[in-house]
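Every protein chain but one is kept in place in this view of the complex.
Moving on, here comes subunit A:
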Amino acid sequence: MEFVSPEGFRLDGRRPMEMRQIRAEIGAVANADGSAVFEMGNTKVIAAVYGPREVQNRSQQINDQALVRCEYSMANFSTGDRMRKPKGDRRSTEISMVIRQTMEACIMTNLMPRSQIDIFVQVLQADGGTRSACINAATLALADAGIPMRDLVTSCSAGYLNSTPLLDLNYVEDSAGGPDVTVGILPKLDKVTLLQMDARLPIDMFENVMQLAIEGCKAVANYIREVLQENTKQLECRRGT
């Protein structure tokens, strides 16, 4: 199948190095401590953060740092055909773990001993790159909940199809079976916290694809920072002195 036309356009009309449109909104869940909706094109994810709060299961309590938990699920209506079992399968357990580890790396857990932070992410619409979208939404929700973090974590995916590196794969490109590299970075510290790849990729191309994904992460980071800045400013000026 042809994923990049001779004119240099992808199936959905993007250039190979173009991202889908991103949109973020803070405060989607009224009762959560922090929450956010994050969209990348047709992928739409909602995240809610509860905590830091008392540990529910005493035996899991850690005496010098916070316990971070994460639950990933997909809504029944998120994919083309209705899903029977939205959570608890192998794929969602794996993604839960990936998100938990990524977020735990940036949360300053040592500041909140003997407490627990719960992150819930749910995919409302799946169109490829749900992993990245979930991480971005979770970052926003954590920042909204006022949880101290070393840096924002942002994530983006990239692939390699028709011998062209492609940024931010959608569902059709994702399911083509080519390599799919998901990268999560700390933009300010310039560190990689997540790197996943399925399928194989020649080592000389890998560098390029990863660099492309990192560029994508940075673009997401700029946008997220803008959204947070705007939100903070608004809260402060409404509160008044």
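For the reader, a short list of remarks on this structure follows.
Keep in mind that, in the parts below, contacts are C-beta pairs under 8 Å (C-beta built on N, C-alpha and C of every residue); 3 or more make two chains touch, one makes a residue touch a chain; residues count from 1.
Rule of thumb we're sticking to: contacts and distances are computed from a predicted model.
UniProt lists the omitted chain of the complex under the protein name "S1 motif domain-containing protein" (options: "General transcription and DNA repair factor IIH subunit TFB4", "S1 motif domain-containing protein", "Dynactin subunit 4" or "Large ribosomal subunit protein mL43").
Set against the missing chain, the residues A:Met74, A:Met112 or A:Leu194 yield one that touches it, A:Met112. Within subunit A, the residues in touch with the undisplayed chain are 27, 30, 33-34, 51-54, 66, 108, 112-115, 143-152, 187-189, 225, 228-229, 231-241.
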